[in-house]
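The structure appears below as structure tokens.
Of the protein chains in this complex, all but one are displayed in their positions.
Presenting subunit A:
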Amino acid sequence: MIKFFLMVNKQGQTRLSKYYEHVDVNKRTLLETEVIKSCLSRSNEQCSFIEFKDFKLIYRQYAALFIVVGVNDTENEMAIYEFIHNFVEVLDEYFSRVSELDIMFNLDKVHIILDEMVLNGCIVETNRARILAPLLILDKVSES
């Protein structure tokens, strides 16, 4: 199961965080700092999976942005690793060539997209068209 989903940039600034198990607000920042630290300390050649406390981190880097997913040991690392890329592809399609600023200015929409893909720590949808459908309807209605 997925415990949390983070987008953090190289400077350690959190751009998006979503927890699937309750963590106190003040403990989150601490956790995020540690998580990004352990990702940043690794080189390109090193594996993208890290044993971290009692769970595992799976991360991928896109430009200056890290996407880090924390999972427990029932989860398949490769599945999550590819899932991260799938998520980015969805964002890329929605924002047409997504950038860090797109994410910052549209935090709500990125969350809405993520909510379509992950619920209760489970991957529930990976089909790009289906993930974006509800959001596209919302966009269309609020435009008119």
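Criterion: a contact is a pair of C-beta atoms (placed from the backbone, for glycine too) under 8 Å apart; a residue touches a chain by one contact, two chains touch by 3 or more; residues count from 1.
Here, contacts and distances are computed from a predicted model.
Asks: Given the options "Thioredoxin reductase 1, cytoplasmic", "Origin recognition complex subunit 1", "AP-4 complex subunit epsilon" or "Mitotic spindle assembly checkpoint protein MAD2A", which would UniProt use as the protein name of the unshown chain?
Replies: So the chain that does not appear here would be "AP-4 complex subunit epsilon", according to UniProt.
Asks: What subunit A residues would touch the chain not displayed?
Replies: Considering the whole complex, subunit A reaches the absent chain at 10-11, 13-14, 16-18, 22, 25-26, 28-29, 60-65, 76, 79, 82-83, 85-86, 88-89, 91-92, 97-102, 104-105, 107-108, 111-112, 115-116, 119-120, 122-130, 133-134, 137-139, 141-142.
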